[in-house]
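Could you have a look at this structure, given as C-alpha cells, before my questions?
Removed: one protein chain of the complex. Kept in place: all other protein chains.
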Amino acid sequence: MRTEVAIPAGYKKVFGRPRALSDARSTYCPGCHHGIITRLVAEAIDELGILERTVGISPVGCAVFLDRFFNCDFVQAAHGRACAVATGIKRARPDLVVFTYQGDGDLAAIGTAETVHAANRGENITVIFVNNGIYGMTGGEMAPTTLPGQRTTTTPLGREPRLHGYPLKISEMLAQLEGPAYITRQAVFDYRHIVRAKQAILKAFRNQLEGKGFSLVEILSTCPTNWRMTPVEAGRWVAEHVVKVYPLGDLKDVG
Amino acid sequence: MPKGIVVVDKERCKGCGLCIEACPFGVLGFSSEYNSSGYRVVYMEHPDKCTGCAVCANVCPDVALEVYRQEPTKEAA
Partner (left out) sequence: MSRVLMRGNEAIAEAAIRSGLKCYFCYPITPQGELVEYMAKELPKRGGVFLQAESEVAAINMVYGAAAAGVRAMTSSSSPGISLKQEGISYIAMARLPCVIVNMMRGGPGLGNIAPAQGDYFQSTKGGGHGDYHLIVLAPSTVPEAAELVRLAFDLSDRYRVPAMILADGMIGQMMEPVELPEPVDPKDIPERPWAVTGAKGRPKNVITSFDLEPEGLKEMNLVLQETYREIERNEVRWEEVETEDAELLIVAYGTMGRIAKTVVRLARQEGIKVGLLRPITLWPFPYEPVRKLAERVRTVLTVELSAGQMWEDVRLAVEGRAETPFYGELGGVVPPPKRILEEVKKHAH
C-alpha cells in the first residue's frame, strides 16, 4: 500500500488523513475536484470537533457514495431533495450539525424549489454546492450552470442561450433573500484557492454552530472526464473561463 | 529551508498529475509503477528539493499523500 519509507528522527507529520474521512477508496474520477472538496469538509469537521454530532446528506450525482467517505451518520436523499431532508432533520433535532453536499443538477435543477425555500426560511444548515457545469454521473449532459458554447451530450453543438437558456446564477439569486446568512463562491484549482475555500467551509459550519442560519459555499469544480480534458487542463479551464461567468467571492455575509 | 518527505499511498493514487503540477519545487513525477487499478503512481523524483510545504497533499483529490517536515533544530531557531 504505502510506499515503505522510514521517517527519520526530527520530522513531524504536517499533512495526514482527516479523522472524519473513512478509509474507503475514493470513487471519484482521477483529478476530480470532488475529492479535494470532500476532504476540505472532513478537515473542517475535524477542526470544529463536531464529528459525533454531524449528519451528512448525500445527493444523487457523483457524490452519491458520500456516506462511504465519512465517519459520521448519513442520510441518502432523493435527487434534488437534500435541502428538504436537511430541514426535516434539523427541525427534528436542532442540536445536530446538518450539512448537504450537492452538485449543480441536484441543487439548481431538480432541487431548485427545495434549495430556494430552505434558504428563504433561513434553515440553520450548511450547504456545499459543487458546481462543475455538467452532469457527471449520467455521462455529461447539460447542467443549468453549463457555459454558453459548451458541448455536452445534450448540447452536442454547444449550449445556445436562445434554446437552452443562460447559465443559472443560483447563488446570486439566493444572496438576494433575507433568509441566508452566508453565500459564497470559491474554487479549488490551486493551493491559494484551496486555502480560501477551506476557510469558507469552516465559516459555513461555524455559522450553523452559532445559529446564524443558512450558509452555502459554492465551489467551482472540474469534470475532466466529461469535459474531455486532463485534470490539469480542467483546473486551468476553471481558472481562466468559468470564473468569468461565475466570479469568486462572498455574495452575502451577515458577519 | 527545512527538508520534507512525501509518502505516497500507491493504491490511492490515480495518477491525475495535479500534485506534480502544483509542487513549487518540481519534486514529484510519474514513476514507472502501476497500481492494482492500473493507475501510474507518482513518486518523489527529486526528493532533495522537497521542503515539506504540503501543497501537493493539499491539491491531491484522493488524500494519497502524507507529508513530513523536518522540525527546526536548536541552532536554526
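In this document, chain identifiers A and B correspond to the written order of the chains, with residue numbering beginning at 1 in each.
What we mean here is this: a contact is a pair of C-beta atoms (placed from the backbone, for glycine too) under 8 Å apart; a residue touches a chain by one contact, two chains touch by 3 or more.
Model, not experiment: these values are computed from the prediction.
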Displayed chains contacting the withheld chain: A
Residue among A:29, A:62 or A:77 touching the omitted chain: A:77
Touch criterion as defined above, residue of A:86, A:127, A:217 or A:232 at the omitted chain: A:86
Absent-chain contact - pick from A:14, A:64, A:173 or A:243: A:64
Touching residues on chain A - with respect to the absent chain: 51-55, 57-58, 64, 67, 70-78, 81, 84-93, 95-96, 113-114, 116-117
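The rule we apply is simple: only the chains that are shown with their structure count from here on.
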Whole-Å separation of chain centres (CA-atom averages), chain A against chain B: 25
Chain B-facing residues of chain A, complex: 1-3, 5, 7, 10-18, 21, 25-26, 28-36, 39, 188, 190-191, 194-195, 224, 230-232, 235
Residues of chain B touching chain A in the complex: 4-5, 7-12, 14-18, 21-22, 39, 43, 52, 54-55, 57-63, 65-71, 73
